[in-house]
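Every protein chain except one is present and positioned as in the full complex.
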Amino acid sequence: MSPMNFTHILTQAVDELSESESYKGLMHQHKDGEPLPSAKILQDIIELSRAILFPGYFGNSTVNSRTINYHIGVNIEKLFGLLTKQIMAGLCFGASEECTEDTESKQAKAADLAAKLIGLFPQLRRTLATDVEAAYNGDPAAQSFGEVICCYPAIKAITNYRIAHELLKLEVPLIPRIITEMAHSETGIDIHPGAQIGSYFTIDHGTGVVIGATSIIGNNVKLYQGVTLGAKSFPLDNDGNPIKGIPRHPILEDDVIVYSNATILGRIIVGKGATVGGNIWVTEDVPPGARLVQTKAKK
Amino acid sequence: MSPMNFTHILTQAVDELSESESYKGLMHQHKDGEPLPSAKILQDIIELSRAILFPGYFGNSTVNSRTINYHIGVNIEKLFGLLTKQIMAGLCFGASEECTEDTESKQAKAADLAAKLIGLFPQLRRTLATDVEAAYNGDPAAQSFGEVICCYPAIKAITNYRIAHELLKLEVPLIPRIITEMAHSETGIDIHPGAQIGSYFTIDHGTGVVIGATSIIGNNVKLYQGVTLGAKSFPLDNDGNPIKGIPRHPILEDDVIVYSNATILGRIIVGKGATVGGNIWVTEDVPPGARLVQTKAKK
Amino acid sequence: MSPMNFTHILTQAVDELSESESYKGLMHQHKDGEPLPSAKILQDIIELSRAILFPGYFGNSTVNSRTINYHIGVNIEKLFGLLTKQIMAGLCFGASEECTEDTESKQAKAADLAAKLIGLFPQLRRTLATDVEAAYNGDPAAQSFGEVICCYPAIKAITNYRIAHELLKLEVPLIPRIITEMAHSETGIDIHPGAQIGSYFTIDHGTGVVIGATSIIGNNVKLYQGVTLGAKSFPLDNDGNPIKGIPRHPILEDDVIVYSNATILGRIIVGKGATVGGNIWVTEDVPPGARLVQTKAKK
Amino acid sequence: MSPMNFTHILTQAVDELSESESYKGLMHQHKDGEPLPSAKILQDIIELSRAILFPGYFGNSTVNSRTINYHIGVNIEKLFGLLTKQIMAGLCFGASEECTEDTESKQAKAADLAAKLIGLFPQLRRTLATDVEAAYNGDPAAQSFGEVICCYPAIKAITNYRIAHELLKLEVPLIPRIITEMAHSETGIDIHPGAQIGSYFTIDHGTGVVIGATSIIGNNVKLYQGVTLGAKSFPLDNDGNPIKGIPRHPILEDDVIVYSNATILGRIIVGKGATVGGNIWVTEDVPPGARLVQTKAKK
Amino acid sequence: MSPMNFTHILTQAVDELSESESYKGLMHQHKDGEPLPSAKILQDIIELSRAILFPGYFGNSTVNSRTINYHIGVNIEKLFGLLTKQIMAGLCFGASEECTEDTESKQAKAADLAAKLIGLFPQLRRTLATDVEAAYNGDPAAQSFGEVICCYPAIKAITNYRIAHELLKLEVPLIPRIITEMAHSETGIDIHPGAQIGSYFTIDHGTGVVIGATSIIGNNVKLYQGVTLGAKSFPLDNDGNPIKGIPRHPILEDDVIVYSNATILGRIIVGKGATVGGNIWVTEDVPPGARLVQTKAKK
Partner (left out) sequence: MSPMNFTHILTQAVDELSESESYKGLMHQHKDGEPLPSAKILQDIIELSRAILFPGYFGNSTVNSRTINYHIGVNIEKLFGLLTKQIMAGLCFGASEECTEDTESKQAKAADLAAKLIGLFPQLRRTLATDVEAAYNGDPAAQSFGEVICCYPAIKAITNYRIAHELLKLEVPLIPRIITEMAHSETGIDIHPGAQIGSYFTIDHGTGVVIGATSIIGNNVKLYQGVTLGAKSFPLDNDGNPIKGIPRHPILEDDVIVYSNATILGRIIVGKGATVGGNIWVTEDVPPGARLVQTKAKK
């Protein structure tokens, strides 16, 4: 094939791919002056947040009790700036069509929401401290809190989730989901930002864990890798599309343990203190304190 | 131990590791002037492709209907250049021993294949649009097409797969597999580029999904996380090595749903409209419309 | 909300987050002059190690039999420098409280350990060569050793594990675990550095595989994705905390195959040549040569 | 000195350097949401401008007559975005105290000015083409236009100057000066953005050339390295400060040549076609066509 | 020429260039664990210093009177860490042969010197404030202090010089000279760190200015571009080598102005308030208040 033909093929591809019909529904039109949601900057936001919440473990700088004030101060200021822009990107993104607010008022709203989130960081740290303790106590292989904070994927995923959950409660569109998907990609743990999760929460190993959008999890719950808290089925509207926002994922009460690869589906209740064995499929309520296991394998 | 001993240990390690016997089968010898397959450049290729297929969602630049032509044009040209080099790297890599073609003719062939792939992009976009729609319709938690395109790991994995599959059909060695493994690492979804997959395909959550090399999947199929479409066993040749290229993975007909952590093995047929429940192991044909579920767990 | 209020919220967050009570147990205090454990540098260490062990496949530079000596030499020297610093970071980290050694002697110890690890690289390469061969022979879709080395997540995870395991045997704290978690994040395969694994080991696809800290795996063992080698339960001490260091994970003898999503729990023995089917939960010894499969699904 | 003392010294330095008295006049207070003037982004702006004005010579991408439209389009769009922000930074910076405009209207003004500058690019290219021709014709060592565009510091400095001069005419504060100082640092040629310079202008070698703010240079003028067009002295106001904005630099009419290290000072006129020899100091008018040389050196 | 010949040429070059005789005097042998002097890190040190001395103008982050404390705190801590390492690199470098101190004590000494330098920063800022004022007052084209701080090469060169001069007084080898050479490359102004310079010092335009190692400059002195304060000749020792450390550069008393391209050579005194015209060569004392100009050019 001669170079001429390359030109022809490439030019034609450009033309076809630039026709408005061809990218309908698949293109995002930005307005000038509006920031773009950026995976890279959201990654920076998560790294700053980790550096603030767990000083000295993340953020690649030395810190001690004399200088922590400087570091927290600079990091909070940076975080405020970056968050404001990304929240605004979410507001613009979510409201693309009917959005009548002007840029200035969206900017003010974004700054307000960013400040509110940061105001919640002390509380977030208190909750995450219980998660670290739960992970340490729940794993005989854990050597120290430090190892848990540095290495355990659960802590990374739960940190992202707890930040994303607060952003969702503040009604920031899109950004919460990107933040939990970042943890999903990093750890294989997929927690929807809409889920409600109590304190002392831990996930062992974690890869393959799925926690659906309307799940409710009590305190002191432990999951193993591969556990699904999913929807069994969902009602469709008259057009055959799923109706959004209906509670459809399980409720796990306090002190529940779910072993690896178990699948719990539907708005059922797993009662306080129950244990769900590995590799089983649960679609009905589990009484408090029950122990559910798989039928014996054939040899 | 004194510094002298360090020197001795290190020098000896260098010598041992440089002996030709020690790296036999584990070293890749490049010829001068031949490009190296590069994970980093293939990552750039995927990002360019995403920016072309879903304008404004990827690629970190603003785009609108007036300027899309410029952006697609520049991106296609860059993509053509990078792809040509990486395809050539694949050709050189795959053919290391018996390769008698000269550099110039391999280069021409690589450019030809790159142009052919780019010529398929309009069709790829049309198919991916059906995958986006399927993901949106299949998830009550999805807020918008934009959220699906930005955040859903399935869209990332399927995009990589569809590109890799076309490269495989063009008989480009190595590169297709690296591209699907990149998505595997990013999303936990492992689709072999050899699999054949219809339109309106979606995977919910996705981590742990494995789709083998000879799988055939119809239109409008939905998988959940942890699903395996694998080989049951494979015939060995006289030397005890597996015989390559024999169909050994399942066929899923149109409208099939497979729930989380189900394992479907062997060249069996899951009939049109069948539903396979979670956490079960299927090694025999499933009739059209059937609903397969796990035996009840013991309480 | 006026800017004044932002200032107030942010300043208050800084103050609260800088109070020593609030970060108790969640901050790492570094001493001046001690290196920080760095995920980024450990990533460089792994990339250098891969470039040394599989010349020409990793490290982004051409290499041939004439020049391999130069490349190995430079890479070993760089690796020694980086490893020494990170091992020292581990020593400082692990010993934070009762550490009485001075910096100089920790530095000498770190250099000694780094040299010892590098001295083991020729042996590591010999073992990894058997893993590559096992992966190639075990997968009909594999085209060449090169494809296996470049693309297969198992090889990446096993390489990290084998390096981390040697570091653990040298009693380096923290660093081994960070190295295996890096592979966990990249591949979804979670092998604890404490596990003991023989030669000719392979994992197909891999996502979701968990191999616990006291697992013992013989030669020529093959696992599929989603397999757990876990602990069933663990004894608590008088304070209700798990007792550390007790053998609690399975022993897999030579020639065992475990299919996808199987869960094997507790210090049980899976005998030589046994096959464990997919999606089942095993908590008792499996005799040599046995074939264990799931009870049939209900249609 | 013990670590305690370091802490004391450092803490005290922090306190002293944070006192408002100590940084009076030396700190720039930004308002939230206002961009910072950024040397790095202005560098990107210059590189984009060079890539637009001299396609294929700068910007590190291939371009040909078929694809130039795409490249110019993308580059102009990027340039518009970056310029708007930096011009706004200049507007904020210049007006720090009495600035009563709100952010939105400054943003609109900045976008307007950026668009106006870009609208002048076709004219700028026409003028720069004459400068390239003058450099080529004026240097027997020049091999091609391409060499002149790629390598000659004069072209870089004059390009920056011509852009900065237009920005100054648009009354953008600060940014023009940063742009010419960037060229000054890169080439040693210091042209104040306020100078007025005709077409077919060239500077041979260039290092050490200084062209003051109120200089006027006709067409077809050539300078050599080390030439100063400076102010002789300047009137002071009643406070002893220099009065700003008075014409105080030379006027060079068409076809003037000034040899290396000549210093021409004050609002004098060097007449059409005059030649000023090297290493001399000129403070009086030079008649048209005159040839001025240094008094003979003593042997 | 065949590839074989390339191999031969390259291999031979490697061998010749690795012979110890061939790099005698041209190689720097590092000891393990000793930091290397690094132009890149010294650049970071200068940028941090500028960000500390002129808050908000350098360092690419917003700062205001509420948050300046955090920023100065973090920057000082970073600066202390980087400076300690580079000073230690200088100590190791300077003392290569006869150095008997161990690493630990050199490290302590380096930290001590770094802290001492930082302790001088408040004083350095006070002096630099006078230089900024002098530059502003001396240039009718200057619009604001901000423009002077951001753009004027003199401020950059003088800042580097004043830091380097203090390091030289602390007897740190090599590093001071690298720091002034960085400014030389950036601005064309070459001030030896050994020179002594009073307050209210400014250099207009600056390119080509040379201020020798033993120069002494009073307060309120102004130089123009191209001015040399050099040595006339220097006495040789018995081996014909220049004797180091003898005063051999000019003394400029308070209130001196030297116009462009003037050359002042030897340990002469230019008296208080004297003016030296451009393009002249001065090798004898100039009386206080004198005005020296070039002989008239021939027309």
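Labels for the chains are A, B, C, D and E, by order of writing; each one numbers its residues from 1.
FYI, contacts are C-beta pairs under 8 Å (C-beta built on N, C-alpha and C of every residue); 3 or more make two chains touch, one makes a residue touch a chain.
Note that the structure is a prediction, hence the values are computed from the model and not measured.
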With the missing chain put back, one of D:Q43, D:T103, D:N219 or D:S260 would touch it. Which one? D:S260
Tell me which of D:L10, D:A111 or D:A213 is the one touching the absent chain. D:A111
Identified contact with the non-displayed chain, of C:G73, C:G198, C:P247 or C:P288: C:G73
Residue, one of D:F6, D:Y23 or D:Y224, that touches the chain absent here: D:Y224
Even though one chain is not shown, chain E touches it at residues 1, 5-6, 9-10, 12-14, 16-18, 20, 22-23, 25-30, 32, 36-38, 40, 93-94, 96, 173-174, 177-178, 181, 184-185, 188, 190, 192, 194, 207-208, 210, 212-213, 226, 228, 230-231, 234, 241-246, 248, 261-263, 265, 277, 279-282, 286, 290-295
Going by the touch rule given at the top, which residues of chain B touch the chain that is not shown? 7, 11, 14, 32-33, 66, 70, 81, 84, 102-104, 107, 111
Could I get the residues of chain C that touch the absent chain, sorted low to high? 61-62, 67, 69-74, 77-78, 81
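The definition used in the following text is that only the chains that are shown with their structure count from here on.
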CA centroids of chain D and chain E: separation to the nearest Å works out as 25
With centres defined as the mean C-alpha position, give me the chain B-chain D separation in Å. 51
Which positions in chain E touch two or more other chains at once? 32, 62, 69-70, 72-73, 77, 81, 111
